[in-house]
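For this depiction, one protein chain was excluded, whereas all remaining protein chains were kept in their positions.
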Amino acid sequence: MDAIIEVSELHKRFGPAVALDGMTFTAGPGQVTGFVGPNGAGKSTTMRVILGLDRPDSGTALVGGSRYQDLRKPLTRLGALIDPGALQPGRSGRNHLLWLAHSQGLPPKRVDEVLEMTGMRPVARRRAGGYSLGMRQRLGIAAAMLGDPPVLMLDEPFNGLDPEGIVWMRGLLRSLAAEGRAVLVSSHLMSELQDVAGHVVFAGAGKVVEAASTVAMTERYGSLESAYLTLTRGTGVLR
Amino acid sequence: MIRAEWTKFRSVRAWVAGIVVAFAAILGLGVAGAYGISQDCMGRICPAPPTGPGGEAVRDKFSYVHQTLDGDGELTAHLAGFTGIITYPPPNHDAIVAGLVPWAKAGLMIKDGTKVGAAYAAVMMTGHNGVRMQNNFTEDRAGPSAASWLRISRQGDKIIGYASSDGAAWTPIETVVLKNIHKSVNIGFFVTSPSDITNEASPRGGTIVQARFTQATAVFDRIDRTGAWSLTKVGDTGEQTDWQKYHTPDGYTESNGRLTVTGSGDIAPAGNEGGPTIDFALTGVIVALIAVIIVGALYITGEFRRGLIRTTYAAMPARGRVLAAKAAVLGAVTFVPALLATAIAVPVASRVLRSHHVTLLPAAVGTQVRVIVGAALLLSLAAIFAYALGAALKRGVIAIALAVVLVVLPYLLATTSLLPPGAGRWLLRLTPAAGFAFQQVLPAYHQISLPYTPSDGYYPLGPWAGLGVLAAWAAALLGLAILRARRSDA
Partner (left out) sequence: MRAALRAEWTKLRTVPDAAVALPLIALLTVAVSVAASTASSADVVRSSLMGVELGQAAVAVWGVQILAGEYGSGLITATFTALPRRLGVLAAKAVCLLAGILAVGVPSIVISVLAGHRLASAYPALSSGAVLRAGFGAVAYLCLIGLVGLGIGALVRSAVAGAGVVLGLQLAPTVMMPLLDPHWARWVYRLSPSTAGQAIQSTVDLKGLPIGPWPGLGVAAAWAFVLLTLGAFTLRTRDV
């Protein structure tokens, strides 16, 4: 049971603002789980808690049954794309992946494999500071794939991609799920998830509003777009 | 979104905190520093230094051979001899040698009573600086260099000094006015000789100032006034060196119309050896300076870091105006709290000192205001300097390192004598550290042989000129930043 993310009863406040208010869901193997909700619903905070970057006030987030902080070579268990801008501008994309590989005891050969896979090879030796948003997204995907993990977690992976990139991303997500991995994808672009996600988790105000398979959701509301509008009405308060 | 707002709030809070730290440091360290200063003179409270007619602290110690002058009159005499001794001068420090220090003085003086600090005017020969006319401690004019005849004359409150090389052709040097002097004053001969001063670098940093006893003797003849002369050792404390005890005491002898007068001491404004000045209340300024430099650098690099500057420029496309406006805001938010803090710290710290019976050298109200405003200007200009550096380089860490190194390090190197004084003075002229010149409370006088090094609190530039240098640096970098902002992509 490696390929699973289990989030249960997460609570977290930032000062007076409630970010997570009992967030609970599971992203299982072999499918793409869409993680949807308006800004401020707690999607990014949940992902940061899963990665051990933020500490929840209560509740647990487990990756393959363990807390992320307890994983040895965590990138071989969970690959994440959280903040594609998180690069040192002076370092080349390849060297960025190289230190990540070294941190997991992975061979440099693996760096070239993921560069090839994400189509970043031609620009891999340029300074990351000069990358476009699309290139940064691809580099982030490469970093997530570095450890060939059974679980992937991508925050807004379609941001900044050109139409060709969007098609590529969709295909990638589908094939990753087809290989039996658990893939958690947050997005506010419903149309992308319509084609890709097998399961959708709607978040609002720090908790799950509804979670169901895409098929069930589409039957009930007509489309994911209208499901989104119906379910998030009244919760889309910007805080 | 919450996170972004939180981060924004925190970053703003951070620079508000920086200003608060600056404010607290000026006040807290200034007052705490005052509590730390103690002063005692052989277990007793130190006497206040004497002050001259202008209110400044003075040294007034000399041998005065005088008679009463009622109303107008004059005194003429020929200086037949002027010699002296210097005890144990370098390099060998092993002998008492014959010689005069540059500002040894012998001549004629009219003084409004023999009390220390009383108004006076005098015409004199000096050790190495020719004939001079001086009055009321701070004033000094040069006369002819090769004269041996001196004359001093009073007309009401006007005193006129003359010099002559032959006793026939007289050159007036200057007419000075001694306000409100009594009708009956003293007129006569005086001799004094200040300490021989050298300073050398200490192995622990700082300089060791050495002052060696000197004494001068002058012989006057062809004196045109008759009547009895009497001696007053003005400012004499009764303490005597071995030379005065066993060899030649200060005083005078008279024979055949020749007067031989011997004296030591000085008639001049006091330097900072007289006690602390109000600049001790600025102990906290350096901490505040670091704090506002951090605030200044953060203020701009925060914008560049996450592309906030693009939003700013999108909202306000006149980039030069945006950068200048930000500088103005920064200047204001640093200047006002700093001014408030120094305006409280200086008087409070002075009061603390007075309650501890520590004597502060008097400073004119204008000087105090200048120090208070100057400190606030230094902080505000330094913040703008750091900000402009950050905007020009677009690299926060390098900007802040450079800002601290350019503002603080030259000051440190110059004032702790890690460098020779000459190099230190150039640093304080050219680098942004010139702004520290506002701290100088006591003016430097050319008629005193003191080293006047930056480590003694004397700066090569005037207070406003020094702050001007810092302002020029800030303006130049701001210009560079604006140029760069206009030319390059955000």
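Chains here go by letter, A and B, matching the order in which they are written, and residues are numbered from 1 within each.
In this text, a contact is a pair of C-beta atoms (placed from the backbone, for glycine too) under 8 Å apart; a residue touches a chain by one contact, two chains touch by 3 or more.
Owing to the predicted nature of the structure, the values given are computational and were not obtained by experimental measurement.
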Among the chains present in the display, which ones are touched by the chain that isn't there?
A, B
Looking at B:I96, B:I197, B:L412 or B:L480, which residue reaches the missing chain?
B:L412
Given B:E56, B:D140 or B:D279, the one touching the chain that is not displayed
B:D279
Of the residues B:A24, B:I197, B:V404 or B:L430, which one touches the chain left out of the display?
B:V404
In subunit A, positions touching the absent partner
48, 51-55, 68-71, 73-75, 80, 82-83, 85-92, 95-96, 98-100, 102-105, 143
Residues on subunit B facing the left-out chain by the touch rule are 14, 29, 33, 36-38, 201-204, 206, 279-280, 282-283, 286-287, 290-291, 293-294, 297-298, 301, 305, 390, 396-397, 399-401, 404-405, 408-409, 411-412, 415-416, 418, 420, 455
